[in-house]
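Questions regarding the structure given below will be posed in turn.
As you look at this complex, bear in mind that one protein chain is not there, while each of the others sits in place.
Entry: chain A
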Amino acid sequence: MTTGEPLIVLDSVNKWFGPLHVLDDVSLSVGRGEVVVVIGPSGSGKSTLCRTINRLEPINSGTITFDGQPLPAEGKALAKLRSEVGMVFQSFNLFAHKTILENVTLGPLKVRKEKPSVARERGLALLDRVGIANQADKFPAQLSGGQQQRAAIARALAMQPKAMLFDEPTSALDPEMVGEVLDVMTSLARDGMTMVVVTHEMGFARHAANRVIFMADGKLVEDAPPTEFFANPRSERAKDFLSKILTH
């Protein structure tokens, strides 16, 4: 899967929220086309880790490199970097005052200055790909959670990103809608998209991930292929975590 230099590199990243050390000397590299699933107990820093990669959370020390370039601090350069990294949120965050199609074409139109006809065509194709082409003219509040999250994935893909970040994309969904979102993510992974996925879906981690990262208390505790991690977790912390979630 991995070819050439890695796409995302975190080196000795530290972050504090006040006295809380949320990211404790985290180093990680993600290759092109690689799917990395980040798991761990609540408050372990996995969402924060995900959000530092497009600098929605600034870091206190260490370096983050994306596609060979250090993350810009702010301004136009940062906006450009963000346009190359798709992000999917736990609470969807679709623009509530815009239709689904407008949500998907907003980035291409306003950030990339694409022609409306081009943006619209790709937008509709993406909505078709995630299976909600017939919802294009509705507003987000008229869709189910699963449909909204699929629209949010289409919105991120419309920017033709080099990588996709997923911050607990199924945690706010009713159980019967989790599958439809995971199906879209699995097909993305199969198509070779570079993905960092924070999730509690162990099934997805098993079948779609190249690597599983286990975090606890802000530290990156384990980094292993899924088969190895689930069969033989090395750390006590991971064993304890897995025993709690897999026995029910």
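Annotations for the structure displayed:
FYI, contacts are C-beta pairs under 8 Å (C-beta built on N, C-alpha and C of every residue); 3 or more make two chains touch, one makes a residue touch a chain; residues count from 1.
The criterion applied here is as follows: contacts and distances are computed from a predicted model.
Remark: of the listed names "Sarcosine oxidase subunit beta", "Copper-containing nitrite reductase", "NADH-quinone oxidoreductase subunit N" or "Amino acid ABC transporter permease", the one matching the undisplayed chain in UniProt is "Amino acid ABC transporter permease".
Checked against the hidden chain, the listed residues A:S12, A:S27, A:S91 or A:N134 yield one contact partner: A:S91.
Interface note: of A:R32, A:R82 or A:R237, the residue touching the hidden chain in the full complex is A:R82. Where chain A meets the missing chain, the touching residues are 54, 56, 76, 79-87, 89, 91, 93-97, 106-107, 110-111, 139, 141-142, 152, 155-156, 159.
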